[in-house]
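Note that one protein chain is taken out, while the other chains of the complex remain in position.
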């Protein structure tokens, strides 16, 4: 068998572990050949690739980034390129293509699959917002990095007697905010799924000070927004890809909380550190298993599918189903964090 | 409601997070009173306890150990104490008792539950060997610590051109060995579930050297044993509790591999570092959720049950079912690690 | 002997280690009594304090923050309070006062010492800008946190083919930028001591891209400024204490580099994570030694002095000398980092 693999979208700890696992399983156990496309879909569209043997994936299991490079792509660009993709797949004699990526990538994968190409997707997102899988690799690392930062920030907030508003990743979903906030014992957690009421948030934080506490930590997902009318809020608009721009919610919340509570409040924006660097053991194992099972799926001809974690098992789900909707934080999960408010 | 809580058995990262979560949920959200028994079952049998309010669990979320203390207990000791336990529960006016512990603790919990006491168990084990739950807190931390050690040992093994045999925890099951070995890219993983053939293991490691590699890492669970007749092997016997004593499998393997391969081989025994200290974010969240749901179960009168993770949900399973059998590494999971041999 | 101790100024990993060490040395080895003033100088001025025995410092060695609380104080406030400080010292029967703090605190300490109070200072700053000591505790932790972040950011910069401008602490000196930049292999390091020439910086980063590299990491101290005329630059003005306000140099640099290089450039502001949380082993040892030697100095009557590290020895230097000038990055140290440009 000849298998092509590519990584697409933003950085995510575990990408290299998937690539390595695909190569190990395919080459060692099946005697396959593997090639890697450079810079995601661009490599497939332009036929830019290199062979991947065992040596080329040595030592990459624990490294961040992707040895294949990545790029963001707009679905419409890919739509125009289906024929070129098909030609390159044919010319290279590929029996399967394994794209590793997030929501956009999986939508593109479905497009190609619907057009008849032999695709097995591997989901990737630090945001944990892909439905049909319990979790994806990268998320545990992001939560770990955010939690470690929160652990550190707590002592400073206490020493300085401040409210710290810590902004973590999550444009559409609050998973990182929820998990890191629970893990670090944040005093309030604000997620995009539930527009916050500024009066209520002020009350929660204010109650801590009334109870004699000298600091508070609020974790807020970057995509969180106030309930309309709850406070003046400046949105960031949208960028050229139609993605919402950074609104600076932590900064705006800090100004507002400081004004309302008459306590020093400061924003901290964790930013890119959440999405790079060495993956946690959890993410390495999950990524390795995804790669292993993607190769198995290819050998079984289970195309148009995506690897997924369900409980402790790796299963396959249709790409169609996987990209239907975002996985948001449900009310009952958010309720579990109530106890830490 | 009045709730008693205790921690029993060996140290496990996340115990304090459960205690804190029980107190938060019970006191803040339900207006309950919570008392903590000292040193596990001993505290219940002797009525040694203290009240647990919010202040008494402040700052413990991320700490290792248990603020309540722990002890190991033999089931037969507890059997004789059922009446005393019942008396203390009655005298203290407890509506529920939440024991947090491993296999032995949960068996004891079942004993008391069968005797009519209002018990909700919370499973705990770094070994991940409790059936009926996908995973327990403590395991992710143990795997993380072992993986970090393996990451470090790799460069030394390479510089010194050695085989390192790294012994991780796991007397009866190989979960820590499997996950940390996969996460760190070990070249062989040896688990108790599958007695190893010394010839086969020698061949696997030897093949690496024949291929020009200069080192190898073997991860071995402490309870692993050779296939009978495969090599001379000295067992550790049993201790006063009937538990198997430490056989020193890594040390024995190192001697044997060095002899057979004529390469320097050294044992490294990670030991207790795997079971102490601050829990990972993953374990803190799981522990917090277990505590939250144990309180909910108590309020719903769901006694004789144990909290469990199934997929992304916390559910309840009968204590009877939970303690029936050990959860061992199944063949298909072990096969996934084959690619790294 | 009766000894008072206080912590003043911003959070700094190791404060608790000093407090603990003072108490251990004084109480255990000398049979002294120790009291702690709350919230820095405020506690001394208002006589707000508590006794510190062994139990009260148990378990704090590795924790961030300060169990005594802290506050920022303006020297002029303290000037008016010398008499009150003297009265409280007399009323409490203190033979020595050990203030732990940064430049401002040490200036205040000198003021009190000049007024005849028995002061032994302990220097503290994550910025490493106190002259007369090779280094202070807190700095190693700050550099470690920044380096770990840079390690993570590198893979993301590479995956996204971007220039990342990473802003680290350092209003007046570039020590954190220099050390973390060297440790992480940054491609340019910008410090306040040497106003940067925007053309030169653009050239350095641009050369990497010309050489076929796909990303660059620039580390910039928050207080860095361009050479006048080198680019338009908006300063942050000054706050109520006369301190310069945050100018957002990373953000301004990112905009300018993106414009000049036609490459995506993004700012990352590490912020408060650098100054909180558990100290490194290095900082714990240094802080412990400082505390030990401060007590010794008090017993020898060496007042008006400050503990200092010189090579591997802890020595005492006059407070007068210690607060004379900031320790800036000398040209030859900056030159050593040239190799990483």
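Structure notes:
Letters are used for the chains, namely A, B and C, taken in the order the chains are written, and counting of residues starts over at 1 for each.
The definition used in the following text is that a residue touches a chain if its C-beta (ideal position, glycine included) is under 8 Å from a C-beta of that chain, and two chains touch if they have at least 3 such contacts.
Since the model is a prediction, treat every value here as computed from it, not as a measurement.
Taking the complete complex into account, the chain left out of view touches B, C.
Across B:130, B:268, B:322 or B:337, the single residue that touches the chain missing here is B:268. Contact with the omitted chain, checked across C:11, C:140, C:167 or C:222, is made by C:140. For chain C, the list of residues touching the undisplayed chain reads 21, 24-25, 28-29, 61-62, 134-135, 140, 143-144, 146-147, 151, 179-180, 182-185, 280-282, 284-285, 288-289, 292, 310-312, 336, 338-340.
One chain of the complex is left out; on chain B, the residues touching it are 10-11, 15, 63-66, 69-71, 145, 149, 151-161, 164, 214, 266, 268-273, 275-278.
One rule holds in what follows: only the chains that are shown with their structure count from here on.
The touch graph of these protein chains is an open line.
Comparing per-chain C-alpha centres with the mean over every protein C-alpha atom, the closest match is chain A. Work out the mean CA point of chain B and of chain C, and you get 41 Å between them. Between chain A and chain C, the centres computed from C-alpha atoms are 35 Å apart.
Among the residues of chain B, none is found touching two or more other chains.
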